[in-house]
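Only a single protein chain was left out; the remaining protein chains are all shown in position.
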Amino acid sequence: MSKGKPPLNLIAGIVIISVICVLVMGAPVFTHYNPLEQYPEERLSTLSKAHLLGTDRFGRDIFSRTLYGGRTTLASSFLALVCSLVLGLLIGLTTGMFSGTIFDIIVMRIVDVLMAFPFMVLAMIITALFGTSLMHLLFVVAIIWWVPFARLTRSIVLQVKNETSVAAAKVLGANTRAIIFRELLPKVITPILILATFELGTLILSISALSFLGLGAQPPNPEWGSMLADGRAHFFQAPHVLLGPALFIVLTVLGLNFMGEGLRDYLDPYEIIKL
Amino acid sequence: MEDKTILHLQDLCVSYVQTGHEVSVLKNISFSLKEGEVLSLLGESGSGKSTIAKTITGLLPPSARIKSGALTVAGHLRVNLTQRAILWNKIRGTVLGMVFQDAQLALNPLFTIKEHFREALITHKIGRASDVLPTAANLLKLLGFTEPGKVLSSYPFQLSGGMCQRVCIALTLCLRPSVLIADEPTSALDATSQKEVISLLKNVQRELGVAMLFITHDIAVANAVSNRVMVLNEGNIEEVGETQDVFSRPAAEYTQKLLAAHSIRTTVSAPQGLDAKPVIDVVDLNKAYSKNNSVIKDLCFSISEKEIIGVLGPSGCGKSTLAKCIAGIEPINSGEILYRGKNLVHLRGRMKRELCRHIQMIFQDARASLNPRYTAIQLVQEPLNYLNIGNKKSRKNKASTLLKQVGIDDAAKFRRPPQLSTGQCQRIAIARALTLDPKVLICDEAVSALDVCVQTQILELLVHLHMEYGFAILMISHDIRVLRYLCHRIAVMQCGAFCEIDSTDAVLSSGKSPHTKRLLECVYEM
Partner (left out) sequence: MCKTVFRRLIGAVITLFCATLVLFIIIRLAPGDPIEIMLGRPGDLAIKNTPAYEARVAELHAQLGLDQDMLTQYGQWLKRLVSLELGTSIHTGREVSIEIAERIPATLMLSLAAILIQLVSGVVFGIISAIRAGKILDHVIRLFCVFFASVPAFVIGLVLLMFFAVTYHIYEISGDANIYRLWLPAITLGLVSAPQLIRMVRANILSELGQTYIVSAISRGLPKKQIMRHALKNAMLPIVTMMALSFTNLIAGSVVIESIFSWPGIGNYAMNSVLLHDYPVIQGYAVIMVSVVIMANLLVELLYMLIDPRLRNRSRLERGLENE
């Protein structure tokens, strides 16, 4: 682990995410409009000084809706991801530690079955049968989003289990708990965090795509996904309606991707001979 | 035959840039190599011997800086090594050929051996396309292969380490280089393969008249292989001359130190009247990784209190697995392991940890056995924390005392493994193992990865601690010299069983089993 200066993309990513978080959490500071209040005279007006990102078809200010809506989107996505991460970490740790046992085999089979369902397909079935809402989407996330974390954790545990440091700790009398916390977890944390930044980005993109299609959060709640669904109807006449949420989604995921790549570069750089 | 100089290196200075500051690795290295001669570059790790090889083939990493140096090869090719753009392709392969330490990794796993040869020969336009296979087959025959055809159609993963190295040598030689640079070519092989490869290498070198630059850390190998030897220490040339002269009448102090470390003789005498009661009893031990893969078969032996017993054997014979089974970190299929009469096999959890604390282990890769996030003194206290012994103060005191005993001074106490040398890491591992007052210390190739001088220090430390604390030692090694120095008894292991177990003198002077004889033959004596 050679730690030189943190690379540019890591810094850029952290800056972008911080700015977005500040804007979203401090929404009342940055905009005085109520996200639900309608101004029918000003409906579908483009970007102006009064309405930074214009108004939607009901005359609601888009900038304030984007900021307030960001709270829902970001909070729920983040929470969903954290839950998936923890679940995946636990499952990965246990299957890795007890690899080869019935428990491990069963869990791996379950993983195989889950991986046969693309997120989109599962989301479509669940929303068709149980109704469209953000909660239902997050439920689907809870079912399948832990899998990449579990697989990564498990593969690292399988590898580390056989290393000298673990053997030495065992001989010295370490019990399983000590081995997990001293030897395994430190080696798992970094790759999992890197994966988490990328997965959070993918999660936000997937949920926004489904909401755009009408399967996610329903209006009038301001939420980036539902705002996209709202603006779709009048897109060709008033394309600016999608600008607010789309811009923020792109910036958030961009920031997360920069962070992920930056972390990876920072902690695992290559050194090659010149040809 | 006139002795022409085929390679001459003048005033080479190289340094590496690491995290901001520059470290000088080679200081004013100059030497010549004559046609057909074998020159050994002898030195410990960090001496710069590999750097020399990488410099003259242009394989240095981007963090290296060549301050000065001029290379003259084959009389007419003059290269100023400090230039940025050097036409290496004129030299690499056809003038200077290189063989690497890990042969299996030096071959592309997805190409057959045939493809490797074809690519090399066709790229350098040596002979016609139809000559490739016969040329390759002839070279492989020279290197001891009876069925070159089969080898040529194989992939590298299908060959053993020794076979891969012979293939690599043939591959390098098919381009007819004037100089063959061998960078620790046998260090990754076991004793039998090593002897095989070295004798074949010598043969082929003599037959083809190729000059050879042989890089090694092993004095005995350098003695067996080379005409002249150059001793390197920390980037400086300590001594250079005819092999016989240098090793019989070493002028430099460093060379004398190396020779002394290499030929250590026993100073430890067997303790009077070893206790009849054994501290460890292994009864009918069987271990198999899968149905057809039996690693240890019906093994029986015992270790007496305060005894030092060695286990000698080639890699893959099961000696490391045996060590792990006795230490309790590897489950066994059947049999008993008794510690002072109590069976350890079926114990679990707390009971197991309480009893197994008396059997401790140190490993081959000392650095890997230590958690890099903790300081030396924290590491030594680790086992006391695990078993909840004493309080914070008493643990710290015990750790300090032990660290002092193993030779770690107060400054190093608060450093972490990445900032410590390999020798220091092993010392810390030993101190840590002694924290629990073990009655048995298992050393799994504990000195094999150390430089020969550090090896001697650690072995002397073990002897000293053995006399003071009186624990038994089970020493696993493939190196006869180490066992000769340390052990009262030696067990020779082959394919999961002991073919011989007797006192050191008996085993080493007149090994009864043919396997032992073969192992003894592979040792290079000076």
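Side notes on the structure shown:
Going by the order they are written in, the chains are A and B; count residues from 1 in each one.
One rule holds in what follows: a residue touches a chain if its C-beta (ideal position, glycine included) is under 8 Å from a C-beta of that chain, and two chains touch if they have at least 3 such contacts.
Quick caveat, the model's predicted, so the values are computed rather than measured.
Checked against the full complex, the candidates A:124, A:185 or A:267 give a single residue touching the omitted chain, namely A:124. Considering the full assembly, B:123 is the residue among B:123, B:401 or B:419 that touches the omitted chain. The residue from B:155, B:301, B:374 or B:469 that touches the chain not shown here is B:155.
For the options B:172, B:371, B:424 or B:504, the residue in contact with the chain missing from this view is B:172. Taking the whole complex into account, subunit A touches the unshown chain at residues 9, 109, 112-113, 115-121, 124-130, 201, 205-206, 208-209, 212-215, 228, 235-236, 239, 242, 246, 249-250, 253-254, 256-258, 261, 270-273, 275. By the touch definition given at the top, subunit B reaches the unshown chain through residues 57, 59, 88-89, 91-94, 97-98, 100, 102, 105-111, 119-120, 123-124, 144-147, 150-151, 154-155, 157-160, 162-163, 168, 171-172, 175, 196.
Keep this in mind: only the chains that are shown with their structure count from here on.
Here the spacing of subunit A and subunit B, counted between their Cα centres, is 48 Å. Considering their complex, residues 2, 4, 163-165, 167-175, 178, 182-183, 186, 271-274 of subunit A touch subunit B. Against subunit A, the residues of subunit B that register as touching in their complex are 19, 59-63, 324, 327-329, 349, 353, 356-357, 359-361, 363-365, 368-371, 373, 382-383, 386-387, 429, 432-433, 436.
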